[in-house]
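One protein chain is absent from this view; the other protein chains keep their places.
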């Protein structure tokens, strides 16, 4: 976990002032988890900061490899910053930056089913060593993988997927990093936050500590290290 | 899944009128999951209905085996309805009904760590075949179990824990079975709902469909079959 | 060339009227998203999207969507009363865990014994799998909604899939623009033909044995 800062009053305050500070410490070769699905819940400011940092050789786990939108992960492929992509839907027609690198053999791809991606992230966050899932058994995607028949059904052993840094997008955050997401923009964001050593949040709105009812926190701040408030969004 | 009823207007309505109807279909030998932890979040009306039904030979999974409170699972042991208990903390000093049966050899006990109980329930609900956890490795509790060293740490393979019926307690429910829980009364209730073939909810309050904001639903009604509104609670 | 058989809306209505009232139904990316627009609200079907929406409907004419409320094709939709939102972990727990009464998926190929091929073509180096494998494996009933033939005219309903499988022996119902077919243990049975399609035309467009639809009510041979 990243070191926490404290405001003068002694209240832990996870907010950071700018995108560069938000992604500070991201290194060449890091495993970076990036939230977002179908163009929503995408932490565009943070992706931009990683692009600007110039780090290379990244392993990038994300649902897609870009959808042709300026702020999405496509720029990391365009810049040649990614060595390996882990994704469920990298074949979006507009993912031309990724496609070019992939077809030139400049980026490896690990294609995994979306439910398996979600569960591998959660397993990492939950401190588990792996799990057996029936998804993908008997398909080309899992050829050669450890398989076990459980209750009559073949299951694949899937390992946890840990990140060095997660970049996620929330609707609301407080200074302790408690988060709320908005509708389908929740997606992979909470489980990516769980799975990473350092979790960085781009939040549309900062609310006071106590401003989110305890029963209504979608992801507790214990999983969050830094919060960049953009004021963007809705 | 239990058959769903419909109100005359065609809106699925999962509410039932009385405790007996709520637990209808519970059979001798059933695996019954009962929510509650530390005396809160306990579905007392539903436990009472199972007691009154007279079913026997139950496998009962629950955090404890009673805490000496009239409405808790202790009565199922007193009545001799339980063949086997799966619990994390069955040794509460006031769990005298369980203790007597256990010491007389009339009830088997499967003692499991609380995090493993939670994860086994979730694995069942999530359609997984099992998972590797480091919890309990190298202790008497997991002697003889399948163990694998992952990332240098021994892990135990744990199977999913499925229930025939889950009895859970919620604060608010709508007619579709969308639920909210109150503070620490959430506990095991949502994952038990996920893990059972038929999930029955005792709710303090019925709210109109749409009365819970979609982002604030703690457990979606897709996991819920029947709702008994008690008006009790707070 | 005008399209033979049902248009997409009519095809979606054929799917929709075969969904059980009050059931939970996932709609996959592509053509299946149209089902949410064509279902009779009286059926009270609750639509699930892999992105975590449970309980949505298509937008009405002129209705403005919310940017964070989209379907599997990233198309704006609206939340229905009693909707609930979950993350992807829970969304796929629902899928794998058997809580979906049905899923409607697109496909490249469906075999006579219900094998589904929907994520990769043999020749493409790059493909995407998305949530199809979890859905095909976990839903109680897999319904395929697709064109009857591929762009090059080749049949998509085949004796044996030549494309990589999404999941084996999972499809129960196939709805194309030409016909509705049940995948039964003893083969494919045509349940309904589009009005302008003959059984012989359907056979010609299909690379698997078909049993004809039952005669219309009142015109039986008995």
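Each chain carries a letter (A, B and C) given by its place in the written order, and its residues are counted from 1.
We take it that a contact is a pair of C-beta atoms (placed from the backbone, for glycine too) under 8 Å apart; a residue touches a chain by one contact, two chains touch by 3 or more.
Quantities reported herein were computed from a predicted structural model and do not represent experimental measurements.
Novice: From the touch rule at the top of the page, work out which displayed chains the omitted chain touches.
Specialist: Hidden chain, whole complex, touched shown chains: A, B.
Novice: Check each of B:119, B:174 or B:215 against the chain that is not shown and name the one that touches it.
Specialist: Considering all chains, including the one not shown, the answer is B:119.
Novice: I'm checking contacts with the chain that's been left out. Which of B:71, B:134, B:159 or B:211 qualifies?
Specialist: B:134
Novice: List every residue of chain B that touches the chain not included in the displayed model.
Specialist: Residues 37-41, 64, 87-92, 99, 102-103, 109, 111-119, 121-122, 133-136, 138-141, 181-191, 218 of chain B touch the chain that is not shown.
Novice: What chain A residues would touch the chain not displayed?
Specialist: 1, 4, 6, 10-12, 122, 124-128, 174-176, 178, 194, 209-210, 212, 214-215, 217, 220-223
Going forward, only the chains that are shown with their structure count from here on.
Novice: As a quick test, compute the distance in whole Å between the mean CA positions of chain B and chain C.
Specialist: Averaging C-alpha atoms per chain gives centres 35 Å apart.
Novice: Between chain A and chain C, what is the gap in Å from one C-alpha centre to the other?
Specialist: Roughly 30 Å, centre to centre.
Novice: Using the touch rule from the top of the page, what residues of chain C touch 2 or more other chains?
Specialist: 79, 85-86, 89, 92, 95-96, 138
Novice: What are the residues of chain B that contact at least two other chains?
Specialist: Expected reply: 126-128, 214-215.
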